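Missing here is one protein chain; the remaining ones are kept as they sit in the complex.
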Amino acid sequence: MDKGTCAEALRSVREKRPLVHHITNYVTVNDCANATLCIGGSPVMADAPEEVEQMVSLAGALVLNIGTLNVQQIGSMIIAGREANRRGIPIIMDPVGAGATAMRTEAACRLLKELHVSVLKGNGGEIGVLAGTGGIVRGVDSEGMSGDPASIVKELAGSMKIIVAMSGARDLVSDGRRTFAIDNGDSMMGRISGTGCMATSVVGAFSAAHKDPLEAVVGAFVAFGIAGERAALKANGPGTFKPALFDAMAALTPEGVLEHARLSEV
Amino acid sequence: MDKGTCAEALRSVREKRPLVHHITNYVTVNDCANATLCIGGSPVMADAPEEVEQMVSLAGALVLNIGTLNVQQIGSMIIAGREANRRGIPIIMDPVGAGATAMRTEAACRLLKELHVSVLKGNGGEIGVLAGTGGIVRGVDSEGMSGDPASIVKELAGSMKIIVAMSGARDLVSDGRRTFAIDNGDSMMGRISGTGCMATSVVGAFSAAHKDPLEAVVGAFVAFGIAGERAALKANGPGTFKPALFDAMAALTPEGVLEHARLSEV
Partner (left out) sequence: MDKGTCAEALRSVREKRPLVHHITNYVTVNDCANATLCIGGSPVMADAPEEVEQMVSLAGALVLNIGTLNVQQIGSMIIAGREANRRGIPIIMDPVGAGATAMRTEAACRLLKELHVSVLKGNGGEIGVLAGTGGIVRGVDSEGMSGDPASIVKELAGSMKIIVAMSGARDLVSDGRRTFAIDNGDSMMGRISGTGCMATSVVGAFSAAHKDPLEAVVGAFVAFGIAGERAALKANGPGTFKPALFDAMAALTPEGVLEHARLSEV
């Protein structure tokens, strides 16, 4: 797992243009659609219980994001998730706001229990809450976690036998055996709504296109982080940062990934 | 039907500022609102079954877009659509993703059967599916159709006695007797989410403001396509293309339409 693998993973996304089925929140859904498109995938959003089984069967990955969940939507996530599991389609779950309300924590736990989730991707607070090691979630923002992040991510991944990805100034990704830190990104990414959700969509596209699950997630964080760095150079503030971020995602090349990736095993 | 008619139709939209009632998806709804505003109309989004009948009665056109449909929303579309038909308010229907799932195909067919739809506007895959001539839909994107597009559009329009509008690199619009091709537009329009939905909203505004239904739809495609061309000159990528597209729609004049329209009868 090195820079070259990350570049290769982006190349796969661009070549395969994988369909990424999202069941997600109505706040950042447009950003998720454009993030998926700009990185090279094809987004589809569908959450009616009557059609999610059929829709996910066409997809290369399923993104479940509980940012504005409701009871019916959880039901649709279970239906879509079971079909994804039957077909071996990777599920990426973003437990937005887990820890803020019992409903969110319970929904996240239920999805993790009833489905075989491939990648659990959250911020420090959410991962801390789900690891049971302590996390502080304020609305949908992380206010930090207790303990050493790398150890918590690794142990949670090992005990759940999934990939755990924690976004932050330093992103951490582990499959329980190996753990990688990604230092790409820019503080501007925390100043707009939706970058966390967008990162999850990018993970979806990479997971659909690249065979090795751990490499796919690391590659996605690297690519999204580099795009954030470049966009920050063009932006006059958080408002102009978002269009610049989409431009940078679309302009990113495997060569750019190779040159700018900052990842290390920890 | 010539360039002058298209310019005249835009002038009508700007003068009348028609209210366009949307029952639409939650992915691109904000883009639809801004597209309607920028071209010169006034958007309103409302989908509660308790209020759609009253809301549509105030409107100049009703846009039905099934991009993230659910059972309740289909019910609201039927209620609003019946009231629109009673009042002679044109209905523009965008069968987003028809062909991808049975629910979408059936909902599109039900709306076409139970309502008098004025304009059916879709991509090649969706139109091919609804025409029964074969169409490939991948999520919500068209992967093409079988047969000659112009013939299929014309025959479907003739047999259903509605206007059929097919978006693509070359847009095709027919009322079953005459068929027009519009060659305005830019490939950048396919690189962001929402341009298909935005085009449908623009068709709604033109259909509300301009008397002749076929001219209204052709004028809408020409205007939106020219705006896309101009925006592409300003954009650094898909992210900056979207704000530039809204700017270009707002800046478009009847004179600009007259100068840049590329339409032909086929």
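Letters A and B name the chains as they come in the text, with residue numbers starting at 1 for each one.
The rule is short, and it goes like this: contacts are C-beta pairs under 8 Å (C-beta built on N, C-alpha and C of every residue); 3 or more make two chains touch, one makes a residue touch a chain.
Note that this is a predicted model, so its numbers are computed, not measured.
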Which of A:K121, A:K154, A:K242 or A:H260 contacts the chain that the document leaves out: A:K242
Touch criterion as defined above, residue of B:I79, B:M166, B:L214 or B:A244 at the omitted chain: B:A244
Among A:T28, A:S167 or A:N184, the residue in touch with the chain that has been omitted: A:T28
Absent-chain contact - pick from A:P18, A:G176, A:G194 or A:P254: A:G194
Residues of chain B (touch criterion as defined above) contacting the omitted chain: 19, 21, 26, 29-30, 33-34, 37-38, 42-48, 50-51, 54-55, 58-59, 234, 242-251
Interface residues of chain A (partner: the chain not displayed): 25-28, 30-31, 67-71, 97, 100-104, 138-141, 191-194, 235-240, 242-243
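As a convention for this text, only the chains that are shown with their structure count from here on.
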Separation of mean Cα positions, chain B and chain A [Å, integer]: 33
